[in-house]
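Following: one structure in structure tokens, then a few remarks.
Only a single protein chain was left out; the remaining protein chains are all shown in position.
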């Protein structure tokens, strides 16, 4: 099959690193440009020794340049911080490229909400209607048609996939939902800062940004669409001393008593043709290692009759499913490939 | 000061190990007996090389024997599984000893609740009224008077200390409380079993026993006492890839809107003369490492106006504050010593 | 391409688990039998939830039975302990199957050496001459011809690949070699035992079996072949608090002063057509994560002029390159497939 050249703007972070990992074994998408102002001129393997021996390891890092990217690539992944991504996207779209933006810049449909949570005005609100939220289980058809995919956040991926069947079926109350999420440290990025040093994270656990994390409006936007009414969620992240993985424990109230078997059947049916979402057998609960390095989202279901709660536990790999793998799935769809091309990863165990 | 001889029944588990760690530097309590059927005859340092060089390292492990313990000790710590502890306690109390039971056998005042959650009948229900729940912040006066202390569970310690000020002041709804707790692996004990092997826990995270953990009735019993009405809690534990530490994120609903400063002042006042409970400055959240190896319970407070929730985060060391250190605090009180004798640990950082 | 049915005897250990991980995405070898006496009757996904969604996850575990294996498979992997493997091998070979034995039973060509180091007599010494040591870089041609491959040990793989170029070129003294090796915990196997519990391994580091590890004679046998003279090695293993990975730091004495560039060129040339061995650029040293989940062996070279030593550092993934991946490479060769079929893994980073 003819290879499709793709570019990667922002190769030095963990999502860039993970895109590189995935693309080196992708059967069709070929990494043709990898950009970083700081590292321009070096071969990719100089900053990523783990790529020595792969052809992409010899790729020379370039400074980002829209014209060059447009000439060399058909699709570009943006793995740069929010705020920076929107301008790249505008420029690359104008040059005719397809864009998968891994930042938050095009996830929120309302520019005012973006401005409120991210603390800066959106400079390209005109592009927002064109952006498709890149969750393949919900929006595959639209992703195939778009030139601009807003790749979902890692936490939102876990919470939205966890709640969608229950909310769309009207099983649970739309108020009072609590998502207690725990993420591996790669979610914090690769910038040098003391609080993310090994000795500050290892053998410890902490909560952060309770009720204030920027993924909150994204979760609420998508769940509101699913439920058909405005939903406010208490979203609360924590930092795990692991590399990869998000596990969200989501507390909901059943609108009427219901045996867990019934909930399970409903989830099973909802995701029957979505092989990446694995609804676990009753009695089993997800573990982040079971999805490590993969596109899986494992879901465990518990009904607690004492408190009339449905507790949904969902686990993903924040870097693969929650970022770069999902971006490749979207790129696959945008390029007319099977959604899972190059994404047949088995979990790394142990 | 004259030393007080104490015994430890069940030295081979992590709570036994932690008791040994604490007692070797205790100024008054002297470990005089350490029992284990399996290891009897060996010096303590043979199974715990970290104790080489401490006098207790040369203590010869014995098989448990009530008469011998009674002759040699004034107080005995029981660090054996529930079910086994109650008989030891009865026998030792009959022999005139004071007992601190680290198991669950005397925590629940209602023998029927014990039988329902622990799956076995209580064989010494007559002793239940004599047992004092060993949480020094709430029950120091009673602990001083008793011969039988039921040392609190690790999770309950974190949840009860976290909620008591809010519940006793009537700030929050008594229904709908969710405690999402995360514990280090030492909480699972030291028995050989595959799911707790390094490679099954490391670099992963999982939930377990959601809504069904045996610490639930203990939490409900104590919180109901504090609130003055029956409380049902959704208690949900998770396993962290760390050695020590519990962090509980507790979700409550404020009965009336209240600035977080007001909640903070109330907590500060409640724990003003309880130096082990550290109410953190607003904006700070607990980390398990900040209490590692100590008696501290760190509490962080968040009011989320979007969801009208008070979120309480509490962190303890499950082995020290949540088990053996707390047991020593109770023993101190029972022996007429200052509650913090031998417990002046600074957190191990990093 | 037609699929080739293969069997796996001993699926419950870490090498069995890793074989399952690798085979579920293999393009030709299809896992058709997976055996375990203890788990027989269960689908594979019941013990390995991470395989849910893969066809192999639905494979029913069977008790090991040579006739059944012979009827169903063309090749069988033995992932059972040494001592047990030799009988399975004999039986399966007699039934006409090809066998890749991951245990030590056929690695040592001298049955007396086996008996001395493993503490039991070899019950099938007649098979020893037929067994080929399964290191593809050295013995690919023979592996293609054999029905019985002795899959190398994990430590030996790292040490032999690290020293072969220098020894075969006569650069270094054949006496006085020290290999200081450090392995991840999966190397200790998956049996429940207290010293391998999370809390016994995490945040710690220890040496073990210094000078006495059973991989010693295997290393010496292979290095002696390479050097053309008897070599005695001081081999000394250590246990790392990581899941996967071996890093061996190997201390040798240069026979004559030599610039490191010259040594590097020699290694580069030696492994020029062996893509899995990556000789790192001068100044770079291996890290276990750079080979995680892969077949790579990364080699770093240091010449220390102060001590006239050549220090070779080699890193592999003990489970993939050091066990199951290497076994699949051998199986590939034995089945007439390219050595790297199904083994195009990029390192999991981070």
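Order of writing sets the labels: A, B and C. Residues in every chain begin at 1.
Just so we're on the same page, a residue touches a chain if its C-beta (ideal position, glycine included) is under 8 Å from a C-beta of that chain, and two chains touch if they have at least 3 such contacts.
The shown structure was predicted, so the numbers you read here are calculated from the model rather than taken from an experiment.
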Which of C:3, C:71, C:120 or C:207 contacts the chain that the document leaves out: C:207
Contacting the left-out chain in the complete assembly, out of C:21, C:264 or C:289: C:289
Among A:199, A:265 or A:282, the residue in touch with the chain that has been omitted: A:199
Absent-chain contact - pick from C:42, C:225, C:238 or C:274: C:238
Touching residue (missing chain; options B:101, B:137, B:203 or B:308): B:203
Contact footprint on subunit B, counting only the chain that is left out: 14, 17-18, 21-22, 24-25, 48-54, 186, 202-203, 243-244, 275, 278, 280, 284, 287, 289-293, 296, 298, 344-350
Subunit A residues that touch the omitted chain in the full complex: 14, 184-186, 190-194, 196-203, 241-243
Subunit C residues that touch the omitted chain in the full complex: 176, 178, 180, 182, 199-200, 202-208, 210-212, 232-234, 236, 238, 240-243, 245, 247, 249, 251, 285-289, 292, 300, 302, 304, 306-307, 309, 311, 313, 350
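Here, only the chains that are shown with their structure count from here on.
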Furthest chain, CA centroid comparison against subunit A: B
Computed distance of Cα centres, subunit C from subunit B, in Å: 45
Mean-CA-position distance for subunit C and subunit A (Å): 36
For subunit A, residues that touch 2 or more chains besides their own: 202-203, 243, 287, 289, 292, 350
